[in-house]
Structures are given as structure tokens and as C-alpha cells.
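Showing just some of the chains, left in place.
When the chains are written out, they are named A and B in that same order, and each has its own residue count from 1.
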Amino acid sequence: MAGIDFQALPAADDVGRDMHELVRELFPICRSITGNGLRRTLELIGERVPLEISEVPSGTQVLDWTVPQEWNLDDAWIEGPDGERVVDLRDSNLHVLGYSVPVRERLPLTALKEHLFSLPEHPDWIPFRNSYYSPNWGFCLQHRRLVTLPEGEYEVCIDSTLEDGSLTYGEAFVRGETEDEVLVSGYADHPSMANDNLSGVALMTTLAQHLAGMRLRYSYRFLFSPGTIGPITWLARNEERLGRVKHGLVCLCVGDSGPLTYKKSRRSDAEVDRAARLVLRDSGEPFEVHEWEPWGGDERQFNSPGFDLPVGTLTRSAPGSFPEYHTSADDLDFVRPEALGASFHAYMSVFDVLETNATYVNLSPKGEPQLGRRGLYRSMGAGPDAGVDEFALLWVLNLADGEHTLVDMAERSGLRYAQVRDAARTLEAHALLEVRA
Amino acid sequence: MAGIDFQALPAADDVGRDMHELVRELFPICRSITGNGLRRTLELIGERVPLEISEVPSGTQVLDWTVPQEWNLDDAWIEGPDGERVVDLRDSNLHVLGYSVPVRERLPLTALKEHLFSLPEHPDWIPFRNSYYSPNWGFCLQHRRLVTLPEGEYEVCIDSTLEDGSLTYGEAFVRGETEDEVLVSGYADHPSMANDNLSGVALMTTLAQHLAGMRLRYSYRFLFSPGTIGPITWLARNEERLGRVKHGLVCLCVGDSGPLTYKKSRRSDAEVDRAARLVLRDSGEPFEVHEWEPWGGDERQFNSPGFDLPVGTLTRSAPGSFPEYHTSADDLDFVRPEALGASFHAYMSVFDVLETNATYVNLSPKGEPQLGRRGLYRSMGAGPDAGVDEFALLWVLNLADGEHTLVDMAERSGLRYAQVRDAARTLEAHALLEVRA
């Protein structure tokens, strides 16, 4: 039970700054669920961690779905009656409805408005909209701009291609001592929004970097793919190997200032559910734990009843719960280095629970062993000696009946998981405890 | 899973007025646990729904009990020292202690008082009292009247008969597709009290009327019988057929203005318990759910440990919890048409849950099926399309693993049962779902 080598990890602020840099680098790329923007994103990730790239041709059947045609976008704008550009892709990647079919035409404002999307309640923000599976075209813009458009003829141009190509995803794999895997999945397709989900992309990249070289019980797989269709494609192509996935986390929205939030897997009491709850409980910070519900991000696919994988979702603010979600206000300022750094440590702490959790047997189970002669007990009077977490030692000894894991012990005792884990290590070192065979 | 055809049902106010009319018609009849008043009551019910009448001779052994002699009452009064009638049966059926033996004698006030019952805390109300199994006679009267009785000799007359005869009960049976039965039982013996339990008699009659002709999975049996001895007699005579009773409700006190109240069966988590709780939860109105306890109405017999039938009790104010209970204040004004109508719909909604509840299997269980290409998903942006309850579709798909019923799904999701049921219908229509074989 080596566990995560926390000594080898950078401080939260340092690693948070690094992640924020990566978010900044990836931010300008024009991404969608297929195409060159997604490819370029994976290429930049691949400069940091070894990434295995898969290309799946358009038209491939994946579960109940079909891989769509590939979409690429070169230019897009709207010119007003006086020839002024009133919307231009160069100002924001969000201006174009994702998967817009190519268009070049003139039309009056009334007809144009059927293709314009804005947020009246947030007039300065550009919304993020797509039409992946139903051919359409459109522009998203600030409501404040929309209402000032004069009557007249407009010229619109969307210079996009929608053609047979492929869907791209990447996997970073960190090999551990066993083939049992911890799967971490986050979507990498969204265009210029920082928290949703460049924060997750940056965190997954950084986790993979720091796990590499550690002595690990589990292998770790980080899946960077487009939302919904990405996990579906990966699941379809890896169906025979899913038995290896022992635990999983969906990684998104990990950079805002909200409290760490864990959404349980469909199973509700999977080991990863209990591990994450303990990590959040022990953090000393406010946190939220949400029950499973069948909407959100990639977890929808992993937790479908035909797979029912134990995959939870560890975010800061829950996706959809903050007003900036799916708008241009989810920008580089919305994501904070210190929040990214704290998320990094929370993920590593969950991994540590998974790495170290085991069922233990007390080797001196009849009566309390005499801790005093082993230097593990106060010699006199009230209060344990400094450096000896007597309460944790006693709890671990008491519950180590071959039926309780360290997670069970931390839950029942109310002690922090790290206390219980360290007490188990101490007792193992004194030959008072061993992992159940 | 046809379920209840709610379109075919009358509006709550209309059906409530009809039920109130029936209560009014039955109110004047002088009833007891045997005798002609009970027979006449069943006769009037039989004019509305086909009723199978049973007569069980006095002296018949039924479980631990014996069918008592039949009691009929022609006249009863008390004359004061000055010859004035101070109590007269013609003023209220409640004036006579139920099952009073015949008496005609003169006696002084002091001796008479041992046979007089009143309610000092409600001096204007006449209490309802009986002495079914211990020979006695007596009168019930307003306390205000009692305290003004002058000293002197009184003449009392109770012109009753207590002779071998029979106990009468009636059953309305609505045949469904299977022999599995939903049993609804309510006592029909109480004299002139509207809520307890002419309200239940009227509701059972009306439910039977409206179920007739519907396509139903279960058969429905409505048992109108005298309290305690009625269900005991029915159970004794139907012991071999009780396996057919899959669910049951005891129906009483359904016409007052109190909140709908469900008292669980002894099993506590029978399907009918969960169905009733969901219906009340979904009603949007205040409601109460009470734990099982072994007193109350007919449920005492069905839930005895030797039968342990899953029979709950669905009332408005719990019997005994309102001061008018078992007094002359439980009159025609105490029962309100709108309350009766709402109770009718609540019962029908419980039946609908029982009719439609089933365990489902998702036919596309790996990943989410692509709802969009089936017109079941928003095509663009935030929020589902009008008319598509996307959240309910996703919940049903997610939990339809062959282990969850619709009731399970409604409980876990927090969605209304009707949402879950309708989503299942939609998914069945799209060949995405089927009932587990």
C-alpha cells in the first residue's frame, strides 16, 4: 500500500499556475466534436504526456449512434445593411452555432433572426449552442448587440465543411502494478470556454504527468474525447475490456471558485463514491455530495444500465449550476489557479484512497495488544504522546477483523482517512496488522 | 399497461356531489352490525352497482368469533316525570345504545342515569355507543339535556328484538384480466354518521361504478360489511381464496376537510404502501403518512399475523383524530362534496399505480440511445423541447435494468409517478423499453 507519494507532488499554487497556463494555451482553438481544432488540442496535450490517438471514420456504428461527418470551420461573419461586420468568428469561437452547415446568402433581418441566439438575461454574454445531429446554421451573439441590429438586408457567410472524415480521441495511460484501471474521462471538444472544460483537460493532463513514475497499484487511463459521442465511441470499441475499469471519475468544471462537488455513480455506494466523500469530508472545506441523476457529462454513458461502471463525477461547481456555464463568461478569469491546484490535490487524494484501501486483519485480536511496550501508547496520565495517534491505532485494531476496509474504518470512526491509513501503516510496521489474504 | 382511463372519469366536483347525494340518502337509516337497516343500505347500494349479498346465520363460528344474534329496533323513548318525551329515537338514531336489549320499565332518575351516556366536553352532541357482545341497554343524549333532567320517576321503552337471524354483507366485484384482486373494504353498519362511514360507502360504490367497463389488469372487490365482525366473517368464509388478494385498502372517513392520510399496512413497504405514498406525495396537497398500528378499522383483521395481507388505509382525517368522530356532529355538513371528489381521484390514482407498475428492461442499455433521431430530445441548446419530458425519459432508461419497477423509479428520481409512467409508455412506443418477461 504505497499510495500516492504526496511528497513528490508540487504545491497546489504551483501546479495550479501550470494548469492555468495550459488552459490559456488551449483557449483560442476553435474546437468541436470532430475536426482539426480537436486534433490540435490533443496534439498540444501530447506534448506533455504520451497520448495514444484514435481516429474513427464517419459513419461507424457505435452502440446506438453513428459517428457523424467531420466538421471544420474556416470563417464566418454577418454583414449589416451598411456593409459593416456585425458578427465575426474572429472575435469569438462561440459566435457560430456548432456544426453549422455552410451558408452564403442575403436575407432580411426577420429571416436572419431565426438563426440568431442570445441570452436576454445576460445581454453581454455570447451563448454556446450546437446542432450536431440536425442540419442547421446559426450565430450566437450578445443580446445587447442583437437588439440594436437595424432593419434591412444582411449578408451571412459560414465557410464550413461537413464531410466524411473521422472522430478523434486520445488516451494517456499510466501503467501500474495490475491491469485494473482507474478511468478518468473528460470532454475536450468545447471551444473557448475555460472551466467547461479546458479546466478538466488541463487537470487530466497534469494528473497523468505526475502519476507517471509513481509506484501504483492501479493503472490509470485518461480519456480526452468529444462529449457524449466520444465516450460512446470509446465504450463501443473497448467493450471487451471494460471489466478492467474498477473505478472512474468524470473530470470537468474543476477550475471555478465553487466548492468541490461530488456526484455519485449510479451504484451510489461504489468504492469510488465512498472514497470521494471521505476526501471531501476530510478536506476541511465546504463541499457538496449529490446523488446520481442521469444527466450531466460523460458519466451518462459509463453509468448506463448496460455498463453500470462505478464512475462518479468530481467537479467544483456542478455543471449547469453557475450562470456562466455555456457562455462566453466562462473565460480565463473565471478559472483560478488556486482552485485548479486544490482540485489536483483532491483527485490525487481520491487516488490515494483507492490505492491504499484494503481489508485488514489484527494479528493480536484478543484484547488490546500492549501498545505501551511498543512505544505506541502514552505512558502516563491523560492524553497520548505526541506523534502517536492513539485513537486511530485503537480504531484500526478494533475493526481489523478481516471484514472492514480502511474506508469502512474512516467512515465508522469519523477519523480522517489519512489518520486511519497512517495508523494501519504503523501497526503493519509493528507486525500487529496485515492485509487479509 | 392500460392503467386507469382518467379521461373517462368525471371531474372531482361532479363526482363529489353525486357521492354526497348518496350519503344523504343513506343517512336516515337506522343501522347496526346486523339487521334490516344494514340490509336496506346494501339494497340501495345494489341499485347502483351489482352486489352479491351474503347472509350468515347467527351462531356461526367465524375464526375466534361467533356471529351474534340479529338486532332490530322499532322504537325507543324516555318519558319524564311529567310525561314529556325527553329522548326519542325519532330525533336521532344515535339516541339508543346499539344492541340494547328490550326494556319497558319505570325507574327513578338515579337508576336511569346508569344507562345514560353523554359528552360533557361537547354538551350539544349525542355520542355513538354500542354494547354488541355484553347484554345491556341505554340511551345516548346531549349533555346539556342530561343535566336539566328533573328528579322523579321516568318511563323507558326500547322496543328492540335480539333473535337468531343473520349477519349481512355485500360484495361488488369488477372483473379484470386476471384473478389477482385489489380488495377495498369499508364498514357499512354505523347509523347516522356521514364521514364515518357513509363517506366510505359512497366512495366504494362510486369507484365500483366507474371501474366497470375499464380494461383492468386486476379484479376489484368492494366489501361492504359491518365493522370488525364483518371482515372476520368474510375472512373466515374466504380463507382459501385469500392468495388472490394482492393489494388492499380500507376505505373510511374520506369526506371531511382534513388532508389525505395513508396508514401503512403491517408490512410497511408493500406495493400498495409505496403506491399510496407516491400518490399523496404527487398530489401537491398536504398529506400524512402514518405507520402501522393494530387499531382502527377493518385493517385490524386483514393485517392480523395469520393473514398479513398488504392492506393499507386511505382516509382524510384519521378515524378518531377529529372531535366529531362517533358523535352526532359527524353530520351531512361535516362531509364536503369537493373532499369526496378528491378522495375519489386519489383512490383511482392508487389503482392506476397498481395497474401500471411493472419492472422494465431498456432495450438499448449500452450508453444512452440517441433520443434526438427519434424526436425525443432537444435538438439545440438548453432545455428540452416542449412536450418531451426528457428528464423522465432519461431516468426510465437509466433504471430500466430489469431490477427496477416504475414505483422504484418514481421514488429514486423524485419525479411524479405519472411522469415516469408516461415516459415508459413513450419509450415502449419507440421500441426502447419492454416489460421484463
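Definition applied: a residue touches a chain if its C-beta (ideal position, glycine included) is under 8 Å from a C-beta of that chain, and two chains touch if they have at least 3 such contacts.
Computed from a prediction, not measured in an experiment: that's the story for all the values here.
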Full count of same-sequence chains in the assembly - 2 placed in this view: 3
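The working rule: only the chains that are shown with their structure count from here on.
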Euclidean distance of C-alpha centroids - chain A vs chain B, Å: 54
Complex contact set, residues of chain B against chain A: 362, 364-370, 372-373, 379-382, 391, 394-395, 397-401, 413
In the complex, chain A residues that touch chain B: 63-65, 97, 117, 127, 129-131, 133-134, 136, 228, 231-232, 235-236, 239, 266, 293-295, 300-301, 303-308, 326
